[in-house]
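One structure coming up, written as structure tokens, with questions to follow.
Excluded from the complex is one protein chain; the other protein chains are retained at their positions.
By written order: A and B. Residues from 1 in each chain.
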Amino acid sequence: MQLLETLCRLAAPSGHEDPMTAFVLDYVQQNQAKWQHQPRVLAGEGFQDCVVLVFGQPRTAVFAHLDSIGFMVRYGRQLVAIGGPETQAGYRLVGHDAEGEIDCALTINEETETLGYEFSRELPRGTELTFRCDFRETDATVQSCYLDNRLGVWTALRLCETLEHGIIAFSCGEEHGGGTVPFLAQYIYDHYGVRQALICDITWVTEGVHLGQGCVISLRDSLIPRRTYVDRIRAIAARAGIAVQLEVEDIGGSDAKELQRAAQPWDWCFVGAPEDHVHTPDELVDKRDIASMLALYQVLLCEL
Amino acid sequence: MQLLETLCRLAAPSGHEDPMTAFVLDYVQQNQAKWQHQPRVLAGEGFQDCVVLVFGQPRTAVFAHLDSIGFMVRYGRQLVAIGGPETQAGYRLVGHDAEGEIDCALTINEETETLGYEFSRELPRGTELTFRCDFRETDATVQSCYLDNRLGVWTALRLCETLEHGIIAFSCGEEHGGGTVPFLAQYIYDHYGVRQALICDITWVTEGVHLGQGCVISLRDSLIPRRTYVDRIRAIAARAGIAVQLEVEDIGGSDAKELQRAAQPWDWCFVGAPEDHVHTPDELVDKRDIASMLALYQVLLCEL
Partner (left out) sequence: MQLLETLCRLAAPSGHEDPMTAFVLDYVQQNQAKWQHQPRVLAGEGFQDCVVLVFGQPRTAVFAHLDSIGFMVRYGRQLVAIGGPETQAGYRLVGHDAEGEIDCALTINEETETLGYEFSRELPRGTELTFRCDFRETDATVQSCYLDNRLGVWTALRLCETLEHGIIAFSCGEEHGGGTVPFLAQYIYDHYGVRQALICDITWVTEGVHLGQGCVISLRDSLIPRRTYVDRIRAIAARAGIAVQLEVEDIGGSDAKELQRAAQPWDWCFVGAPEDHVHTPDELVDKRDIASMLALYQVLLCEL
């Protein structure tokens, strides 16, 4: 879980992912010699802050977004949200500007509901703030801000250790409005003919999805994936004897929204562990679901 | 109207269109020998559950969506909507699962407004339900669930009987969020250079659009088509002496939304009969408007 903690501590709100990009590229360079198969690494010019790892003869692409929710300084002591963070007065927010490190507290104007910060000085417009990371691990659980989606990134990096054929695409901007999956989708389809996707991301505990009961296969959120593709995934999980939970929601979204709208015939399915306390500093995941998620990805990338 | 009834009875909610796909492909195979011209049939790999028929040297593509609205079982006895069905407690819903046929009743929780079903047993998550079809025909009208858009599909199939040059594109997912028109649009533009589109779908009776007064040419719904293209269509209808009605709305949408956003310079216009009792089991269309719609498509495909 050391890698996961490192990922959770890195600030990379939507639009400013380059610290995560640099970390991932460095991690790949440091670790790929130990992997069973070495990928082709695509990054830099033409990929913005995304990273694409191509293993063997890929049939399926795994999308894991690098960015997180956060806040941006507006005017004076106002904040606006990056993505959809939960807000509670007193949440500790961190960042930095030309004058140094920032460690401040979220405020909420009771009348106007506008967001702000309490700090010893006024921060420059556009300064980005993220939740202060308090990483907590027990035998059974992991708790931290940004498990969504650093746990998806972690799963994708662990998957690389054994992956023979497949693509890992680390995307940007998912929390606030995406915009990188469209060009990744076109590039991957044009260069590798791949049009099967798995969305490697974290979903929500609800009345039908519980901690500890296995990785979630989503039958739908605000969008509906193609039934025949989801049924293949369910069948593979069942044959492999991996505990999974089926999600059926009518809200929520993921990088899949942009695959759905893409000008290539992508099939997609959301596959990921559930978490409680979504989009707070206290996101909570059960370790059994993490194990289920990694195991499921390993078998899906073999059999899809 | 036998063909139309058959189409209305087929369950194919968004995301699970393959029964309609199979029917259309079979219908084309059984009937195309009687058509004046034979199309090239594109389907299968790379087209998901869509079907594209290419006649001659096409200049215009007709888009008719195969899918319908419906419901999906959430958790326990809850339902969530597929697309935007009207809901009224007691509507009969049908489907099937591993245990057999399902014929149940829609319920609405008065406090929470959540949807559910009343049935002898609990249904598996993800089970799809559609309106039970009660097809009613009089001398003047046709009434059934899913005239939107089985009547568009019917019109497109009837249009095939005489079509010399043009493309018929049967799309999926329109009711719930689309996603197939983007790749159809790119494929058609790239392979045939076609960028004129007609949206072959059903619209609404409003204070300005009435049953029996002819096929609707929509000047706008939530989106606005390019004026010069719509004016050409209006002029062709006028010269042909076909009764039409002009729609001007600021809500509603169709497959045109995805053509509008496409990375090809598509012109599009919605052309279709109006119906009353939209998105209920009792959608009602006047036969004069059906005749007007088919006649208008026949002349438009010749002259556009």
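For this structure, a couple of remarks:
In the analysis below, contacts are C-beta pairs under 8 Å (C-beta built on N, C-alpha and C of every residue); 3 or more make two chains touch, one makes a residue touch a chain.
Everything numeric here is computed off the predicted structure, so don't read it as measured data.
The missing chain, though absent from the display, is touched by one residue of B:162, B:264 or B:280; that residue is B:264. Those residues of chain A that touch the chain absent from the view are 14-16, 18, 46-49, 72-76, 80-82, 125-126, 128, 173, 176-180, 182-183, 185-186, 258, 261-263.
Counting over the whole complex, chain B has residues 195, 206-208, 219-220, 222-228, 246, 248-250, 260-265, 267 touching the chain that is not drawn.
We take it that only the chains that are shown with their structure count from here on.
Per the C-alpha superposition, chain A sits rotated 120 degrees relative to chain B, a value rounded to a multiple of 5.
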